[in-house]
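Every protein chain but one is kept in place in this view of the complex.
Chain naming follows the written order as A and B, and within any one chain the residues start at number 1.
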Amino acid sequence: MKYVMKRLLSALVVVFLTSIIVFCIVHLIPGDPAMVYAGAGAKQEQVENVRIEMGLDKPLVVQYIHWAGGILQGDFGTSLATKQPILPVLMDKFHNTFILSALGIVFAVGFGLLLGIVSALKHNSFIDLISMFIAIIGISMPIFWVGMLLVMVFSVQMGWFPATGNDTWVSYILPTITIGMNSMAIITRMTRSSVLEVLNEDYMVTAVAKGLRGRTVILVHALKNAMIPIVTTIGMQFGYLMGGAVLTETVFVYPGLGRYLVDSLTKRDYPAIQASILLLAVVFVVVNFIVDSTYYKLDPKMKDA
Amino acid sequence: MKFLKRLLSNKLAVLGIFFILIFLLASLFAPLIATQDYSEMDLYNVLALPSAEHLMGTDEMGRDIFSGIIYGARTSVLIGVSVLLFGGLVGTAIGILAGFFEGKLDMVLMRIIDTLMAFPSILLAMFMIAIIGTGLKGAIVAVSIATVPRFARIVRSSVLKTKKNEYVDACRVLGQSNMKILFRHILPNGMAPIIVQATLTFSEAILIISGLGFLGLGADPMSAEWGAMLSNARAYLMTKPHIAIFPGIAIAITVLGFNLLGDGLRDTLDVKEY
Partner (left out) sequence: MKKSLALLMAAVLALSMAGCSGSGDTGDSGEAKTKIVVAVTAEILSLDPQVNSSTPGETVKDTIFEGLVKADEFNEVHPSLAESWSVSDDGLEWTFKLRQGVKFHDGEEFKAADVKATLERYLTNEGSTRAYLYNNIKEVQILDDYTVKIVTNTVQANLLNVLAYGGGGIMSAKSLERSNDEIAASPVGTGPFKLKEVVTGESATVEKFDDYWGEGSDLTEIKFLTVTEASTRVNMLETGEVDYITGVTKEDIARFEGNEKFTVQYADSNRVAHLGFNMTKTPFDNKLVRQAMNYAVDREAIVEGVLGGMGTVARSVLAETTYGFSDAGDMYTYDPAKAKELLKQAGYPDGFDATVVTCDGRYFKDKATVMAVTSQLAEVGINLKVDVYDWASYLDLVKTAWDDNNTVEMYFFGWESGTGEASYLFNSLFTKKNWAPVGWNTMFYENDEFEKLNDLSYSCTDDTERLAEYAQMQKIVMDDAPWMPLFVFQQVAVYRSDLSGITLLPIEFPRFTECKIK
């Protein structure tokens, strides 16, 4: 419990520090949002009026306190672009990216574990070779190219799946494969080497000697012990997945948080940028926290740490 | 030499080295191999299919794709090596400080590194570019910052491990200074995982750089860069897909090469950090 509490506290500290860093950095970004929103033809006074209207003339510290205070009350600020509250839009985009990432993780974990275990069991066989080949290609191909290739073959040529958007369930298939491909490859490799390592341990030989049925032995014992590095990897992958979301969402024109962030960066929509990055940071911290706590539960040795 | 023999017996590693050599040769001898200056635009002949004059066809602005691939290799090497140097040096420095001195410094540094590592590299890089600006300088700094955490961790654990060796204590007893111990004994012996990390960092850097290029945040638009070439190809996926194939293959082969080499090195040097 104490361990969990400690991690929770440090997680909160990280979130707080991140909020400050995010706020400062966003204001370091060159460009004047007041000018953008006043319009290209506006005269100097119009620009100043807009600046005052947006509250951009107040000192940075005041702006930060205003913003942070709002966040704590659930007010994520107003988008400079749409003049509307950011929270509902942010949540909607986040919902979309979360679904895509979740589907991606499921795909990656499902196929990754499968291929990894099979490869480990059939070590050095043809299947092993094929899986390893797929895996190494999977981590070498740029994610956006994978997406483009899938679109080329399955959307344009075969017409099986739509190339953009997220209206029907079919339109989720290509983006899921794209976003998950990289992670699947990594999980496959990690699973394979982890299981292989465990299969060679002494206690495994003992278990087999004890006479338990081969398959059960492998699945139960090997996986349980191989799980630690695998879980850590999976946890890390979720973070990378959300990063890969930016590229996947661009290729498939998917209305997620990644694209929202890129758009906000382009438009210098400070509040939207801050809110998006803060949200992402919180998500990562939460994920890491969960991973650490699970790690802690899985590995008795950690209890003493 | 035994090490080289072992490495070369690993067929995949050899394949990797082969790919890397192609990549390095292309970048080194670009002006000799490329058929045109990449900035030459044949505006009346855009999106052409491969022909004798244009081995891989022309892109949406009439530039020769083959030349673009060759010069793109040069851009990637430039950025990749810079990233390796910059990120590697900074990361190594942090790793040494943390690993060698331990204690509070270690804790603080590692907290920062962990926070950075929690962020996906491409988002970090994007963010840095938004501040520094696009262009070569921005790309290098941004991608370097994304690679620093990984290096820091590897160096730190390497230092920690090697520090525990008995001969280090012996050196201390003999009165050798910290710096000498560090550079004479710890680092050389801890090089293996760092080298493996360097090859893998290079491949990751290429992926991030091309990702940034794809998002339109990369280097100079007049210079050849594979990710940017793919980004331009996107609009023509339905009508002229051929221009999207070659840059993607270039990225994949180069990254594959470094990954295979990295794997091979890891197996040969028997590094168990992963």
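Rule of thumb we're sticking to: contacts are C-beta pairs under 8 Å (C-beta built on N, C-alpha and C of every residue); 3 or more make two chains touch, one makes a residue touch a chain.
Fair warning: this is a prediction, and the values are worked out from it, not measured in the lab.
The chain omitted from view is touched by exactly one of A:F23, A:F94 or A:Y172, namely A:Y172. Listed residues A:L90, A:L103 or A:M152: the one in touch with the omitted chain is A:L103. Of A:Q63, A:T164 or A:T232, it is A:T164 that touches the chain left out of the display. Annotation for subunit A: contacts to the undisplayed chain at residues 30-33, 35-36, 38-44, 46, 49, 79, 81-84, 89, 95-96, 99, 102-103, 106, 109-110, 113-114, 162-169, 172, 219, 223, 253, 265-268.
For subunit B, the residues touching the absent chain in the complete assembly are 39-46, 60-62, 133-135, 216, 220-222, 235-236, 238-239.
By definition in this document, only the chains that are shown with their structure count from here on.
Partner subunit B is touched in their complex by these residues of subunit A: 10, 14, 17-18, 25, 28-30, 136-137, 139-145, 148-149, 151-152, 156, 163, 193, 239-244, 246-247, 250-251, 261-262, 265, 277, 280-281, 284-285, 288. Against subunit A, the residues of subunit B that register as touching in their complex are 12, 111, 115, 118-123, 126-127, 130-131, 133, 203, 207, 210-211, 214-215, 227, 230, 233-234, 237-238, 241, 244, 247-248, 251-253, 255-256, 259-260, 263, 274.
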